[in-house]
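Here's the structure, in structure tokens; my notes come after.
Removed: one protein chain of the complex. Kept in place: all other protein chains.
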Amino acid sequence: MGELLGVAVLGAGHMGADHIRRLGRVVSGARVAAVADPDTDRAREAVAGLDGVSVHTETEAALDAPGVRAVLVASPGPAHEEALRAAFARGLPVLCEKPMVPGSAGALRVVEAEARLGRRLAQIGFMRRYDAEYRRLKELLDSGRLGRPLMLHCVHRNVSSPPGFTSAMLVESSVSHEIDAARWLLGQELTAVTVLRPRSSALAPEGLLDPQFVVFETEAGVLVDVEVFVNCGFGYQVRCEAVCEAGGARVGEQHTMVVTAGGEAREEVARDYLVRFADAYDREVQAWVDATRRGRVTGPSAWDGYAASAVAEAGVRSLAGGGRVAVELAERPPLYAGSGG
Amino acid sequence: MGELLGVAVLGAGHMGADHIRRLGRVVSGARVAAVADPDTDRAREAVAGLDGVSVHTETEAALDAPGVRAVLVASPGPAHEEALRAAFARGLPVLCEKPMVPGSAGALRVVEAEARLGRRLAQIGFMRRYDAEYRRLKELLDSGRLGRPLMLHCVHRNVSSPPGFTSAMLVESSVSHEIDAARWLLGQELTAVTVLRPRSSALAPEGLLDPQFVVFETEAGVLVDVEVFVNCGFGYQVRCEAVCEAGGARVGEQHTMVVTAGGEAREEVARDYLVRFADAYDREVQAWVDATRRGRVTGPSAWDGYAASAVAEAGVRSLAGGGRVAVELAERPPLYAGSGG
Amino acid sequence: MGELLGVAVLGAGHMGADHIRRLGRVVSGARVAAVADPDTDRAREAVAGLDGVSVHTETEAALDAPGVRAVLVASPGPAHEEALRAAFARGLPVLCEKPMVPGSAGALRVVEAEARLGRRLAQIGFMRRYDAEYRRLKELLDSGRLGRPLMLHCVHRNVSSPPGFTSAMLVESSVSHEIDAARWLLGQELTAVTVLRPRSSALAPEGLLDPQFVVFETEAGVLVDVEVFVNCGFGYQVRCEAVCEAGGARVGEQHTMVVTAGGEAREEVARDYLVRFADAYDREVQAWVDATRRGRVTGPSAWDGYAASAVAEAGVRSLAGGGRVAVELAERPPLYAGSGG
Partner (left out) sequence: MGELLGVAVLGAGHMGADHIRRLGRVVSGARVAAVADPDTDRAREAVAGLDGVSVHTETEAALDAPGVRAVLVASPGPAHEEALRAAFARGLPVLCEKPMVPGSAGALRVVEAEARLGRRLAQIGFMRRYDAEYRRLKELLDSGRLGRPLMLHCVHRNVSSPPGFTSAMLVESSVSHEIDAARWLLGQELTAVTVLRPRSSALAPEGLLDPQFVVFETEAGVLVDVEVFVNCGFGYQVRCEAVCEAGGARVGEQHTMVVTAGGEAREEVARDYLVRFADAYDREVQAWVDATRRGRVTGPSAWDGYAASAVAEAGVRSLAGGGRVAVELAERPPLYAGSGG
């Protein structure tokens, strides 16, 4: 398979540093060739111990650095559109963290730009598609053994939300994972969304509507409900139950070690997504590296990134008092036929 | 505690026969004194082997039979109002199967009749309040250890629906258990309801909207969602998960024997409610017999029966295309202060 | 089925008082007619609120009291032999708590006495045979669906042992339940036993060998291992896993309410056997009352009581340093053909 894939990583924050570690020390067949971050100190810290990495402040300089053959975008969302266009301009394959681009208008511009290229270069970081349990669920649904799906019941809980987290971000950021997972599991687009507001937890910051209860409808009439609760306090839990005509299937219980003490049997609940989905991130990046080295682009497409944005936007309108809001999608370019939802 | 409590059982169908067996052979302190059923053959069959039971075709004759000191109503719903009035007229304590009376107007008349008596005589057959798991959940919520409740996620699945089951009956009959359980667990009235319609299962009879997804709101802003699916084919499942500010709690998983064979670990799922809730029915009737012999009336009240009817009626309007429908309750008579929701 | 079965209860201690409550207020078809206990104060306390009960200090007086048609023996073990003989002399059916008689010699005398009568009068209180999960396991094994059984792995844990509990009592008293359950589940006699001694827990009283690990062999070569740990501190746990040629089955996990809080998912573990096996005791006594009223004797026989004693005695010899000890059983009288193991 020839030499190692040289990757330029854009952004060396929490997520970027984790991807640098993954490319440098976990997955096979890749090396970090360049890093760009306005904060060069943290960029240098993130690549400590790795050889042959150049550090830059500007995206374009990193993309043009020697040995760069692919790009991983882990910079803040508002910088993604420019980064994707720069990668497209150079013909570089790119793995872009979610959200692909904040707002569906920008997301649609990316889709159109890639469609004009006439070939796929971008894979979007919806890593649940690489989780072992979700894959098993997808396989089971696709097999038809349970008949047609009728409902998905989803739960998405975080211990606490970061500072500055807004009510809209529960839908735009947290639920975007369920939006993509539902489109992928069902192979259908989401056509309407209703956001309901239970009373807020005393543990939620003042003014944050948390939890929320989101109900999606699909083009074939499947109902997808999501409890999103980002200050639940008691652990990171992601569950999904598919209810079908001939049976149901549930993932996300994650039973592992059972400890019995003091009159109770206990099982640990993961504290955050880097614990729960550590293997999924590894598999996602390994799959991207492997495909890229073979000259292929697979995985979630720019269209999937756009669809998630469009659905989330409708959700935010519903949250703002709009009741049930229909989702309007642009026409899907032929390049994305068969991709994602 | 003196002599055995002589009970007149009205109705000797599926449920009535089961209660006759329970009174005659399972619970302590009671005996079946009289049975009324238009079909005297099946009435006689139901009391075979029991001594001292008179069999009647008319309700009033059974209530006036020698030795009758209490009444158990297991006749079809439309006959309940008359049966309750007859029991009230004689001052007889009564355990009335649900629905107390079909339609909230009739239910309100029963409430008013009992309120005029100035003392409670009726207990309504919401037997989930006697299930060991539900009681543990209620105790936990009441303890305050998990903080205030924010959401209840409920699942109610039957293998298949009986002939003649209508789309409205999923709400009126099946979900009425969840309506009462939610009012009881939360200690709050339900104030609005929205019924959503996923696509229907191929296993559902032509024209039946099944499954349905019902969302209730309570006076304190708790959201209660219920998947009701009466032709799920794969078993009888009743689950309830309470999500609170400081934790969650789930009942209804019912793990018992685990069998590992042929590459799978399997656990049996109950086939129907008489299996899943057998102990709850026993406890309910034992509690009613015990209280009655001490001259007391406890358990779900006529008000609880009325409230369930009123909420279910709003649900049926929502199902018929009404979107979110607010629940209007009559004023609660002082006799029922502190009772139920 | 005629009038209520009048029962004389011998012994009004912890277990006796619980049976008096059960006969008087839980099961159907019986009443407490007489109680005998040297401590008449506690006997009177145990029957408070029940009508028509005579209180005695002597066994014989209670058996001869008016209305007595059956006997429940809950006195201390050393008094059982005399009580059983007195019941046999009067032809009274008897439910005798375990151990039937301490020591296999006395147990064999009871077997011989009943065999001379030529009909069964005694049922022994091995209540696990009435536990819903154990019955399901027995049914599965008998069905042959899993092939022949090869091993049973058992766990028997108590929070703490009562004062005066000796190392031998772990085998004689605690493990006697597993001895009977294994004989019953497998339909085979146990032929040898080896008691192994892990290091003792710091929570065990000085000098008590606790836990112990006991391995039984059956006549068909099935291996039955039992962890018995009576000062485990963390709960009452009884588990049994059958390993067969075509699969395995496990009971005793007892999952019920799952509480998630503080980073852990927790399930309550029962504190003692009266909680874990409450339903089994109820079913056992109801079954005995029902059979007795129909003039039948079913359930565990005196032979089962004797076999348990003989196996336990061999276990105590092994514990005392005897290594593997063979079990010697007397010849089984024809009266007990097909009974128990």
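Labels A, B and C are assigned to the chains in the order they are written; within every chain, residues are numbered from 1.
We adopt the following convention: a residue touches a chain if its C-beta (ideal position, glycine included) is under 8 Å from a C-beta of that chain, and two chains touch if they have at least 3 such contacts.
Computed from a predicted model, the values in this text were never measured in an experiment.
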So which of A:7, A:86 or A:137 would be touching the chain we can't see? A:137
Option touching the unshown chain, where C:64, C:82, C:225 or C:264 are the choices: C:225
Across A:122, A:251, A:314 or A:327, the one contacting the chain not displayed is A:251
Considering the whole complex, which of B:269, B:297 or B:329 touches the chain not shown? B:269
On chain B, residues whose C-beta touches the chain left out of the figure: 234-235, 237, 260-269, 271
If you put the missing chain back, which residues of chain A would it touch? 1-2, 24-29, 49-51, 132-133, 136-137, 140, 145-146, 246-251, 253-262, 268, 279, 286, 290
Interface with the unshown chain - residue positions in chain C: 147-148, 150-151, 153, 155, 196-203, 211, 213, 215, 220-223, 225, 227, 229, 232-234, 243, 245-248, 323
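Convention: only the chains that are shown with their structure count from here on.
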Overlaying chain A on chain C by their Cα positions calls for a rotation, in degrees to the nearest 5, of 180
If you average the CA atoms of chain A and of chain B, how far apart do the two points sit, in angstrom? 44
Distance between chain centroids, defined by C-alpha means - chain A, chain C (Å): 57
Calculate how many whole Å lie between the centre of chain B and the centre of chain C, each centre taken as the average of the chain's C-alpha atoms. 37
Residues of chain C that touch at least two other chains are 260-262, 268
